[in-house]
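A protein chain is absent from this complex, but the other protein chains hold their places.
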Amino acid sequence: MIRSTTNKPPFDVVRCSHAVLGATDLGASEQFYAQHLGYVVTERTPDALYLRNLECRTHHSLVLQRLPEPTCEALVWKVANEDDLDLASRWFQSKNLPAAFVERHGQGRTLRTCDALGMPLEFYFSMTSAPCKLQQYDDYRGARIQRLDHFNCFSPDVQKSYEFWSELGFRLTEYTVSEESNNALWAVWLQRKGGVHDIAFTNGRGPRLHHFAGWVPSVSDLVHSCDLLSTAGYVKNIERGLGRHGIGNALFLYLLDPDGHRIELFCSDYLTVDPDLVPKRWEFRDARRQTLWGMPAPRSWFEHGTPFPNVGVVDPLIKPQPVLAH
Amino acid sequence: MIRSTTNKPPFDVVRCSHAVLGATDLGASEQFYAQHLGYVVTERTPDALYLRNLECRTHHSLVLQRLPEPTCEALVWKVANEDDLDLASRWFQSKNLPAAFVERHGQGRTLRTCDALGMPLEFYFSMTSAPCKLQQYDDYRGARIQRLDHFNCFSPDVQKSYEFWSELGFRLTEYTVSEESNNALWAVWLQRKGGVHDIAFTNGRGPRLHHFAGWVPSVSDLVHSCDLLSTAGYVKNIERGLGRHGIGNALFLYLLDPDGHRIELFCSDYLTVDPDLVPKRWEFRDARRQTLWGMPAPRSWFEHGTPFPNVGVVDPLIKPQPVLAH
Amino acid sequence: MIRSTTNKPPFDVVRCSHAVLGATDLGASEQFYAQHLGYVVTERTPDALYLRNLECRTHHSLVLQRLPEPTCEALVWKVANEDDLDLASRWFQSKNLPAAFVERHGQGRTLRTCDALGMPLEFYFSMTSAPCKLQQYDDYRGARIQRLDHFNCFSPDVQKSYEFWSELGFRLTEYTVSEESNNALWAVWLQRKGGVHDIAFTNGRGPRLHHFAGWVPSVSDLVHSCDLLSTAGYVKNIERGLGRHGIGNALFLYLLDPDGHRIELFCSDYLTVDPDLVPKRWEFRDARRQTLWGMPAPRSWFEHGTPFPNVGVVDPLIKPQPVLAH
Partner (left out) sequence: MIRSTTNKPPFDVVRCSHAVLGATDLGASEQFYAQHLGYVVTERTPDALYLRNLECRTHHSLVLQRLPEPTCEALVWKVANEDDLDLASRWFQSKNLPAAFVERHGQGRTLRTCDALGMPLEFYFSMTSAPCKLQQYDDYRGARIQRLDHFNCFSPDVQKSYEFWSELGFRLTEYTVSEESNNALWAVWLQRKGGVHDIAFTNGRGPRLHHFAGWVPSVSDLVHSCDLLSTAGYVKNIERGLGRHGIGNALFLYLLDPDGHRIELFCSDYLTVDPDLVPKRWEFRDARRQTLWGMPAPRSWFEHGTPFPNVGVVDPLIKPQPVLAH
């Protein structure tokens, strides 16, 4: 069940900022992300790699931490103001959720907490500056990813995820309902920054991160990414695509990094800033929502995800199986 | 001189919505915009043509009115809420500017007023729905323009335009200063919806509309637009481009419609939602700001514009002449 | 086993010209090819539809004949000179193959014959002129196919097909051998006009036509074709793609027309005019030859083809099964 969100949110989230991912071999990660996908290396420390995309003006839009397991340590968000961090802290406490300020390299004050299903979240306002590479075309490499666009997560209870994030002021743009399950919400796309999503949830064993997504300016970049990866020893890292989702009209390519974290490269969505935008409803049975052109996805795409550390994973409440897997 | 804009705006403007332009021959306009640029015709009345772009979900994103002169009748804006119209009305009155509610076909309550230099403005919240064509690819034609992106105006007093629109909550993203004129503001780019601009002002005889701009998904659409227009009898309507502006990183094409109104087709800009985004400063002497690749623009591009009806046009306060005209 | 082809061919074939295909519903065919793929209709007769591509300067590059079965009536070739038709006639007779001059609408003298495996072939030199649409961009529709590029056929005896066509002066550019079958030839790509192929043969039940292929100028055209077909009721007609073949470096999309004839749209190959070009060898086991990016093809792509009328179809001599079907 969806609802209209007219209440003022308790604090102001500007946009998704970056994921912090466990990497078992930072060298392999750097080769994948920097050399082949074209991420810019802002800083290497013994224990972490700080990367940013071409239009990024600050220290990182992806953090890889040397860890024994390929977990997702945090989904990180930028808020509008320092004060929003205090508002956020109080709000999470009022929900009986953990909320503590932590130190993060390259960032100002950072609040660590989690969402209603336990996904680890961090919020900050200020980050160290870094040179924007948007017009340093000589530094363009590989996929030419311009910015982080969104996170996508498996949720065992999409209705609950939807309600939590709606209360934070995230607005629904598209959603899938399962008619076979009393019109239960099967997936939701939620945004803060004016595109189709900053975060999405899909019914599945979770909570787990399904993917994070980088926006590229053109389909040529998607094609070149495939060509480059497949002939540079990464053919098995190409999981799905090119294709077009009905949802969001996204032209997509899904990759798996050396640790199995999934990254989507995509171009083309649309503007969602109108407050009276009517969210687009899709039926679960309508296969076009996930593959407009009818191309099946591999089974792994429906099953594989990145766990959050120390967060129990459970089966979803509703059971319809995705179609068109091969 | 620029300033930081931290005050809450007096009312909430969501985005630029559409221009209302005088057209001396609606048939010729329809042939240009609908048949060749691919605008969707929502409605024809004896006196007006209502057009929309591919991702538009409402009645119009461009209105052409049968008029004896090719004027710009209004720059129209969507606000966040019905209440914002009343807040806006009071605010404009407090500034001793005209403010009256008017009837507009396909729109709800509409406030007509003007800015500090006399440019006619209209504000509304609700508009009649229309089918979104984004995934009706069979209806794609010509330039495949996806949405209105921004207005660009000549201002004889850019500092004054900047201050007025800043007070309305428009945030500066890029700007040009003239070192030869005591670092006076020579041009400003201002946004509400999270891109590089909803409106821009450039030093020049005005106030006049320089152009309105449609966003296209790829450079292929720009190339096809040139090919199509030049071989369908519109070669003289191609004024400038393809090229890349340094400002906004916009890949552009400028066209003149049958009445001489200028429309820019462009792709590629960047996200500007961060409240602490530092506006990018350009020197007037740096020709790359307006032509990254060094290609000169025709003189008409610096001189020709669309007048607003009954609005006096004056010479600019500062005088540096653009370079690289041919 | 491959061999070098230095002998002067018995007559001079310039290029593949067009296929003549049986269509059970010419209206449905016209809607698919003309309205959606953007073929130009040169002429409709009660029994046939004559279509051409954008750069075609003559009457047809595809002929659809009203027939009760979706057969391939002929693969048709342009020769260099009227005299070549007589040379060809004598040569086919010398091989004890049928050879008769027939009337074909829009063509000059036409020789009908068949190859060593019975595939029906026709040869002509002159064809009625038609306006070239290459610079009539206003007439561009759908896939924007610029020209016919090649035929691809199942052969039950690739070695025999290869030897026959080599003798006609077709030059090998790439080929697949099956190490599991004594390095038997599993597939060959053969050219006359300077690209990767005018005709190719792949091991399989045959002889049957696997597909004919149209060359498009860019990947944008492939993406738009998918978007257009999938939202205009033809999603089931998209069989495979987008993808990249290792062979020929072709960026491909495979479609099935309303009668099940397969058409490939592709861009990007390379020049093969050097007489000392060394053909590129691929191992059957190397899946990259048919899918550089590792995406599996549907089973139909390996099994379905268009029969030639009254030509017996037999199982191939060698048996390895293609990998990566889903």
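A few comments on the model shown:
The chains carry the letters A, B and C, assigned in the order they are written, with residues numbered from 1 in each.
Here, a residue touches a chain if its C-beta (ideal position, glycine included) is under 8 Å from a C-beta of that chain, and two chains touch if they have at least 3 such contacts.
Given the structure is predicted, the values throughout are model-derived calculations rather than measurements.
Looking at C:78, C:224 or C:240, the residue that reaches the missing chain in the full complex is C:78.
Note on the undisplayed chain: of the listed residues C:10, C:118 or C:217, the one touching it is C:217.
Among B:23, B:51, B:85 or B:219, only B:219 touches the chain that is left out of the view.
Considering B:65, B:136, B:181 or B:231, the position touching the chain not shown turns out to be B:231 (whole complex). Seen across the whole complex, the unshown chain contacts subunit B at 219-220, 223, 226-227, 229-231, 235-236, 238, 242-244, 251, 288, 292-296, 326.
One chain of the complex is left out; on subunit A, the residues touching it are 36, 135-138, 140, 218, 220, 224, 227-228, 231-232.
Listed here are the subunit C residues that touch the chain not shown: 14-15, 55, 57, 78, 80-81, 125-126, 134-135, 146-147, 193-194, 217-219, 246, 249, 267-268, 270-271, 273-278, 292.
Here is the rule we go by: only the chains that are shown with their structure count from here on.
Central chain (C-alpha centroid nearest the global protein C-alpha centroid): A. Distance from the subunit A centre to the subunit B centre is 33 Å, each centre being the mean of its Cα atoms. Centre to centre, using the average C-alpha position, subunit B and subunit C are separated by 49 Å.
Residue positions of subunit A touching 2 or more other chains, listed in rising order: 219, 292.
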